[in-house]
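Missing here is one protein chain; the remaining ones are kept as they sit in the complex.
Every chain is named by a letter (A and B) in the order it is written, and numbering of its residues begins at 1.
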Amino acid sequence: MPDTFAYYVAAYVVTGILFAGYVASLAWRARKIVPRAGDREPDLQNLTVGP
Amino acid sequence: MTAPRAAPARAPLFDWLFILSLIGVAGVLIRIVWFTPYEATQGAAQKIYYIHVPAALSAYLALFVVAVMSIVYLWLRDERSDLLAWSAAEVAFLFTSVVLCTGPLWGKPVWGAWWTWDARLSLTLFLWFLTLAYLVLRGAVEDPAMRARFSAVLGVLAALLVPFIHLSVYLFRTLHPMPIVLKPERPSLPSEMLLTWTLAVFAFLFFCVVLIRARYRLELARQGVGGVTNA
Partner (left out) sequence: MHRAPGTLHAALIIARKDLAIELRTRSAFLSVLVFTLLALVTFFFAWDQTAVSAVDLAPGVLWVTFTFAGLLGLHRSFGVESPDRAIDALLVAPIEREAIYLGKALANVAFVSAVLAIAIPALALFYNLPFGRTILMLGPVAVLAAIGLVAVGTLFSAMAVNTRLSELLLPMLSLPFFVPVVMASAQASTRLLAGRPLEEAMPWLRLLAAFDIIFVVACTMAYPFTIEE
């Protein structure tokens, strides 16, 4: 039993790292969008209609 | 006519559904680790099985989405099906990686070898390469319409390839006697373990769907902003 325990732990750790890594990459990519979305807020005082 | 468009309201990525799926996965893992007995012959390593197979099923689900969305894109040319296919492909890459890591970690203590070219692992290796090719292809094409078309073509052809890989591996194994040690492919599990296994399958499938959804929303948000910039 102690023999195989290391494999068991390794499997869970690796899986955890892969999942956490992917979720983190999603969060990271989402953060990069947010500031740009903010820039696009319409300025309601100064709406212009084209020529 | 250059009135700036309002930023589209972004659907949140990590909403309550996401949290729920995380709880599901965490809950199942806790159950596996602390509330499921060890199996007699394989010991601790058998518990890897509770991740390995559910991850494989999730990968197949994700790849099914890629294939279907590829066909839908070629048929309807709706950009959203392309984005969904891409999202599913990324998630599929994640899950196939999990399968390929846990497989050998289970195989070594149980079968004595890191890699045995068994049917599932071999197929998963191919799927990993195909998914990687899909993602690299997307990265290599700049024009979005061309990228979508190329990816969809690859998605459909890869779906056609899968039965051939399956058949090749099957023929290879049956016509080529491979040394089979003890081969617990589908162990008949006592009810307690079976329940854990079933819960694990559902938890992983749910997590897979939620991840695809999150990735899809991320991409919609990115494209939405990109659209405004180009306006």
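The rule we apply is simple: a contact is a pair of C-beta atoms (placed from the backbone, for glycine too) under 8 Å apart; a residue touches a chain by one contact, two chains touch by 3 or more.
Note that the coordinates shown come from a computational prediction; the quantities given were computed from them, not determined experimentally.
Partner chains of the missing chain, restricted to those shown and counted over the full complex, are B. Here one chain is not drawn; of B:F64, B:W114 or B:F172, the residue touching it is B:F172. In the complete complex, the residue from B:A113, B:L161 or B:L194 that touches the missing chain is B:L161. Across the entire complex, the residue among B:W111, B:F126 or B:Y216 in touch with the chain not shown is B:F126.
By the touch definition given at the top, chain B reaches the unshown chain through residues 74, 126, 129-130, 132-133, 136-137, 140-142, 145-146, 149-150, 152-154, 156-158, 160-161, 164-165, 167-168, 171-172, 175.
Quick note on the criterion: only the chains that are shown with their structure count from here on.
Across the complex, chain A is touched by residues 1-7, 10, 13-14, 25, 29, 33, 38, 42-45, 47-48, 51-52, 55, 90-91, 94, 97-98, 101-102, 105-106, 108-110, 211, 214-215, 218, 221-222, 225, 228-229 of chain B. Listed in rising order, the residues of chain A touching chain B in the complex are 1, 3-5, 7-8, 10-12, 14-15, 18-19, 22-23, 26-27, 29-30, 33, 36-38, 40-43, 47-50.
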